[in-house]
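Mind having a look at this structure? Questions to follow.
Shown here: the complex without one of its protein chains, the others still in place.
As written, the chains take the letters A, B and C, and residue 1 is the first residue of each chain.
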Amino acid sequence: MSYPTIRIPFGPQHPFHIEPEYFMFEVDGERVVSVKPRIGYVHRGIEKAIEDRTFIQNLYLIERICGICSHAHTTCYTQAIEEILGVEIPPRARFIRTIIAELERIHNHYLWLGLAAHEIGFETLFMYTWRDREIVMDLLELLSGNRVHYAMNTLGGVRRDITPEIVEKIRKGLDALEERMRYYKKIAMTEPTISKRANGIGILKPKDALALCAVGPTLRASGIKRDVRADDPYIAYSEIPFNVITYDRCDVISRLFVRCDEVFESVNIIRYAMEHLPEGKIRIKVPRRVPEGEAVSRVEAPRGELIHYAKTNGTTKPERYKVRSPTLGNIPSLCKMLVGGYIADIPIVIAGIDPCFSCTDRMAFVNVNNNKQWILSGEELRRYAIKWYRKE
Amino acid sequence: MGLFKWARTRSPWIIHFNTGGCNGCDIEVMAALTPRFDVERFGIIIRGSPRHADMLVVTGPVTRQVRDRLVRIYEQMPEPKFVIAVGTCAISGAPFMGCYNVHGGIDAVIPVDAYVPGCPPKPEAIIDGIVKLIPKLRAG
Amino acid sequence: MTKGIAKENQIVDKVKEVIGKSVLEIEIPRPRRIFILIDKKAFGKATHYLTKKMRFSHVSTITGVDVGKEIEVIYHLNRGGTIELSLKVRVAKDKPVLPTIIDLIPGATLYEREVHDLLGVTFEGHPDLSPIILPEGWPPDVYPLRKEWTLKKVQKRIMKGGKQ
Partner (left out) sequence: MVPEGIMALIQILLFPGFLFLIALAFFHEWVDRKLLAKLQNRYGPLYTGPAGLLQPFADFIKLLSKEDITPKAADKFMFSCAPLFMLSFPLLALFLIPVTGLTASISFEGDLIFLMFLFTLIAITIFIAGWSSVSRFSTVGGVRAAFQMLGYEIPMTLVMVGPAIAARTLSISQIVGWQTHNAAWFIWLQPIGFAIFVLCLLAELEFIPFDIPEAETEIVAGWFTEFSGRKLALIRLGKDVELVLAASLITSLFLGGPNSSLPILATGFFLLKTTLAVVLFTTLRALFARFRIDQMIAGAWKYLIPLAILQMVLIQLGFGRW
């Protein structure tokens, strides 16, 4: 006889999930039958707010869509507006933007590794990775004055320059980061408990990944070689040699390896960019009023392809501005991965796509809120559900 | 009663809730637990359930969707409880002021005891906020 | 800026062959970007052709823009990660209905729901168009991204009509 399926809430307040997300799982026994993510908790209505702020004010707002990929958002935004203006930013600014983008990628992947370790209960690895993340936070603070929102980008170039001493400090920091990440990758490969909890979990076959339009490391972990930096090069990526990482095991552990190798790639990109840093200005004057036009700009954020669409009407305020963050692209694939898995795998599979609901939520998606409880008879749980989540 | 006061100031347990912020403050709150800042030196532990916590660390401007979850979590915490608003979003809704789906600061929803400005505030600033709240804890 | 857009011109010519007469506007501002505005009637044929024959199988996102009397829905299709083709369709504001493309690209479910939520465009054939982004208790007739709903009007309407 089959148990009645039980609805399992997962969120919105969760001890170690940074953002409020909320998944409704229909569960039959220990297996997940269907998933309905429901967010909307972080929807602030940014797109409406963008339309009544000037282009310079929008820089401040767009940077705060997401704490971890703030530089990716501003790069995408400045690129779109500069394309409409038909302005070419100086090469030194392009290289500095690339350096900050790669530092942000390293910062994101270290942060993700720690959170994933915490999801499967590996406290020590979480503490170690977040201790080493402080190295890259110090570098970013050295470069831009702030640990999280760097405010380096502005329309027409970059706000601060890189002096030779900073280059020297960055080089030392990079060596330490690379050496530590090699150590963590070795742990991830050899530690039996990690492979027990991440091997063969959350499978996403290449066919599904393509059909559900997955992006970033989630797509590359299913063996598909897609990276905006290589396919549709922007800022200085056309002048810097690097290779796109793919693994074809399609599970959480291969997403981990993709991110580990991407840190090594980012370190090489930064070293190459610092050696070939062109001289010259870092910013050019840009008119306040943007002519009428539209532009689509794409950026490889640490979590995947980030796309902005800008439409301007000749005034100092954009007519319409659309942001689609990488996490939203990965959520259909996430639902596909979760179905059929165990309840205990849910946190690590969700963490596998490195969800950033602050970006996503200015968008949204599939409805039905959710609850997390186990088998047993539905009656007692419903009695409590009324008290716990009045929304039900 | 001196013993209760001493005990209360020595082990403030916190619970963290993000009400729609950009998670910049949230990673700084969690960074405070990690080896470089290590709040456990003051006896501060992050707890999972509102029942176990004394302080509610809230980040982000309260979006309309999260509003009543925040109130419910606040109600579930046992007395004496305190609220720390971390980040300018939590204090006034900062860049998202005027967005149609945002309530603005936390104090529009629940009483707040300590404000930690900054976007995001550094972990040292967050720890300083909690330490400054301890005299209030002593008062009970 | 005509350097290196040979491939893009090829694609545009092929599209013209299939749905020549209903292509209203074409623009190639830079390499790897194409903007095509087509008439609503040829929408089904165009999307089928692009996704199946021309292998634009990845939809980056779907944007809704309020252009006065009409709502312009833009499908950002992508081929092999490189060329980004933005297919634009205009729909009357009082009767905004479009066929869904979920059968061609399953990944588009979320983007269509979002446009429905914020701009009120209904997609026929979409399995589940219930509200997703806006909070529970949001008044159903308020579409925040439409021009007539200015920020103040939305704020006032929510206070009066909405739950909070």
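Here is the rule we go by: a contact is a pair of C-beta atoms (placed from the backbone, for glycine too) under 8 Å apart; a residue touches a chain by one contact, two chains touch by 3 or more.
Source: prediction; values computed, not measured.
Participant: Which of the displayed chains are touched by the chain that has been omitted?
Facilitator: Touch partners of the hidden chain, whole complex considered, are A, B.
Participant: Just to verify: which one of A:Arg92, A:Arg131, A:Lys185 or A:Lys322 makes contact with the chain not shown?
Facilitator: A:Arg131
Participant: Considering the whole complex rather than only what is displayed, give the residues of subunit B touching the chain that is not shown.
Facilitator: Subunit B touches the missing chain through residues 3-4, 6-8, 10-11, 34-35, 38, 40-43, 47-49, 51-52, 54, 76, 78-80.
Participant: For subunit A, which residues lie in contact with the unshown chain of the complex?
Facilitator: 8-9, 14-17, 30, 117-125, 127-128, 131, 191, 193-194, 196-197, 342-347, 371-376, 380-381, 383-385, 387-388
Quick note on the criterion: only the chains that are shown with their structure count from here on.
Participant: Express in whole angstrom the distance between the two chain centres, defined as the mean CA positions of subunit A and subunit B.
Facilitator: Result: the chain centres lie 25 Å from each other.
Participant: Between subunit B and subunit C, what is the gap in Å from one C-alpha centre to the other?
Facilitator: Centre-to-centre distance between subunit B and subunit C: 41 Å.
Participant: Could you pull out the residues of subunit A that touch at least 2 other chains?
Facilitator: Counting only residues that touch two or more other chains, subunit A contributes 40, 43, 45, 48-49, 361, 391.
Participant: Give me the residue numbers in subunit C that touch at least two other chains, ranges are fine.
Facilitator: Residues 134-136, 144, 151, 154 of subunit C each touch two or more of the other chains.
Participant: Hey, which residues of subunit A end up touching subunit B in the complex?
Facilitator: Per the touch definition, subunit A meets subunit B at residues 12-13, 15-16, 18-20, 40-46, 48-49, 60-61, 64-68, 70, 111, 114, 126-128, 130-131, 133-134, 137, 147-149, 356-358, 361, 390-391.
Participant: Can you check the complex and tell me which residues of subunit C touch subunit A?
Facilitator: Touch list, subunit C to subunit A: 29-30, 32-33, 35, 57-61, 63, 65-66, 74, 76, 80-82, 84, 86, 105-111, 113-114, 117-118, 128, 130-136, 144-145, 151, 154.
Participant: Can you check the complex and tell me which residues of subunit A touch subunit C?
Facilitator: Within the complex, subunit A contacts subunit C at residues 38, 40, 43, 45, 47-49, 52, 83, 210-214, 226-228, 230-232, 293-296, 298, 305, 307, 309, 311, 319-320, 322, 324, 328-329, 331-332, 361, 363-367, 391.
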